[in-house]
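Yeah, one chain of the complex is gone here, protein chain that is, but the others are all in their spots.
All chains are identified by letter, namely A and B, in their written order; residue positions are counted from 1 within each chain.
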Amino acid sequence: MAEVKLTPNKEIDLKVEADVITPDEFAGKGKSEIEQLLVWQGPSQYPLSDFFDVEGEGGSSAEDTTIVINGDVSRVKLIGAKMTAGKIIVKGSTGMHVGSQMAGGEIVVEGDADSWPGMEMTGGVLHIKGNAGDHVGSAYRGSWHGMKGGRLIIDGNARSQIGGGMTGGEIIIGGSIENFCGIRQTGGLIVVKGNAIRAVGAEMSGGTIVIGGNIQKFTPGMQNEGEESDLEFEDIKCSGTFKKFRGDFAIAKNPKGIVYAGKETNPDL
Amino acid sequence: MVVKNVVCPVCGGSCEDIQVELKDNSITVKNACKMGNGKFQEVVSEHRIKDPMIKKDGKFVKVSWEEALDKAAEILANSRRPLLFMGSETSCEAQEVGLHMGEYLGGVVDSNATICHGPTCMGIQEAGLPTSTCGVAINRSDLNIYWGTNPLASMPRHMSKYGLFPRGYWTKRGRFDRKVITVDPRKTDTAVASDLHIQLQPNSDYELLNALLTILNGKTPHHSVEQVTGIAISVMEEMVDMMLEAKFGSINVGLGAGSSFGKHRNIEMALNLVKELNNNHGTKFRIGALRGHCNVAGFNQIATYLYGYPFALDFARGYARYNPGETSCVDLLREKDVDAALVLGADLVGHTPADSAKYLCQIPMVCIDIAPGPTPSGADVLLPGVIDAFECDGTFYRLDNVPVYFEPFTDSPFDFTKSNEDTMKQLFAKVKELKEKA
Partner (left out) sequence: MKFLLNTGSTIDEGRLAKGGNKYSEEYKKECAVCWISPEDFDLLGCPEKVKVTSTDGRYSIVVNTKCTDRVMCGNIFMPRAIWSNVVVNPWTFSTGSPLYKGSPVTVEPSDDEVLDAEDVVLKLYYGGE
């Protein structure tokens, strides 16, 4: 497998949009061709080599290409957008839209990710080892369909609107979350190990959400359906006892969304 | 001479019945509210910004119009990513020039909605807008709901002109034919004047709306909602009953819904509530935002018909892209993702949070304004503003998105510009000249 190493070579002031950093773009290209790929900064385009030192060359196909970003790229947006195969490893934090609309392959971010990681993704694996911002795996503004497939793993915390409009795939969050997780969800699975602030599963009509920790402000349109223990969703297991709710009855007469909330962590629900 | 039917350029109410009598050093105003009268006095005020100025070594120095305009054009033409903020205290015609200039420069164009009813625009994109003009509400509404707004302070004549007192075709007895519900964590004057005051906990609007819809759908909301909102489920049921008994309800949402936690989701849920009432419960409702700033609705209208999005338009790639949180003014400034700014008719330094305001003061900034204030203080080039509806003609959009054409009752006090539209056009021409030279 061919590996291309990108090392940031200067402090970035205005944010850069680098949707060319994908195995699909790098495949079949030599070092100098990769250096000449254009990225956006404001209304201007510059070669990739203005921002990164490039080492190595792309493989024969996207599957054969691994990109390693050696440093912090928190002011670089759209890394791995629309990628279909191959691998990207970011040894730092990324800016907005990492893995946006990705369809296959794998992205590993060792630091944090800004908002919109995995927006409307349809396949592949996006693993963020730090924290993430808003709109993880969600739909774009005004769109009804968020993440459709693949797996999104966040080891740390994430903020609001996680899995908005999600129709398939899995989101697994190791830490805590804030508001409107699974808003308008119609399918797929969201598992959160930590706490949530408010509006879990608001306006959902299908799919499943599991919250292991405490939910501060519960969604009023949820109706209790008893308890269940040791949940299993194919390879994902959630041990312990959970209170089960169906909803959101605010938005539909017969919704099929399911929220599980940890029994011991939510004595008031 | 008394001039009648003058349009007021202060809030989204766009009152069109103001009478003014302008004498040498005084102006007499009839029909305007306290806020409106305040602005009308600007025509004769002492503190009006009358001279173009440039900041040199931290101090403002009076310069010629040409020099100020050259400097302003230089700042914009040399910028790698300018922010053009088209404030609401000016006409659509001036804002339109700003949009075109933003497209030309590949910059970002935003307007007051971004720090006002931006979340409302976003909620509308999520759920659609079941609305009507205020005229329909005058003639039909027998229930008025003020949600997160205190019109007695932000749009003082709303109650008398549109909301509560006007006598319409089916509401001949005015106030006596109407009930009023106010939803507000604060006991405002509006709340005191209402039939029912829902004093909810701050940041719980979404839960309350969600619970109302759950009740409409025949279920009892989860019991935790009482603790979250501070409102008993029985009171929510009473509110739903009042809504179902109404022949025609009018919901007026303010920033209490749009700017608290939940933001566009609060609005989206309110829109869903209106749709549900209209579709399945034999009553009719409308919803509208109380647009606090003069022509804040106008920018949303023209930006949408020209470029497809209501605010936060990023032209970096030559076409408009829109993503609030990424391409919106407060976020761009907080993230230091622009390097120069043009602010027309808005006090951004005074009305954005400290991080954003501070960065705005650090970057080169051109300001077009009429009176001293935080933003003029933070500017590098200060161009005197012309007061729309007093000194030049143009178009505002009223709170219910009705365009209102206005005519002046006096002239621009300057020989170098006739209106803000004129200033923007002169500036755009200079910017083009510099760009084409380079």
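The rule is simple: a contact is a pair of C-beta atoms (placed from the backbone, for glycine too) under 8 Å apart; a residue touches a chain by one contact, two chains touch by 3 or more.
Since the model is a prediction, treat every value here as computed from it, not as a measurement.
The absent chain, not drawn in this view, touches the displayed chains A, B throughout the complex.
Shown as candidates are A:22, A:65 or A:115; the residue that touches the absent chain is A:115. Of B:129, B:152, B:228 or B:297, it is B:152 that touches the chain left out of the display. Listed residues B:226, B:331, B:380 or B:422: the one in touch with the omitted chain is B:331. In the complete complex, the hidden chain is touched by one of B:5, B:45, B:64 or B:280, namely B:45.
Contacts to the hidden chain, counted on subunit B, fall at residues 10-11, 34-39, 41-42, 45, 47-48, 58, 110, 114-116, 118-119, 122, 148, 150, 152-154, 156, 185-188, 199, 201-203, 255-256, 258-261, 263-264, 292, 311-312, 324-326, 328-331, 334, 347, 349-358, 361, 370-374, 377-378. One chain of the complex is left out; on subunit A, the residues touching it are 115-116, 133-135, 159-161, 179.
Here, only the chains that are shown with their structure count from here on.
Considering their complex, residues 80-81, 105-107, 122, 125-126, 204, 206-207, 209-211, 213-214, 217-219, 221-222, 224-225, 227-228, 261-262, 265, 269, 272, 315-318, 322-326, 335-339 of subunit B touch subunit A. Residues 13-15, 17, 40-44, 96, 115-116, 134, 141-142, 179-180, 183, 198-199, 202-203, 217-224, 245, 248-253, 268-269 of subunit A are the ones touching subunit B in the complex.
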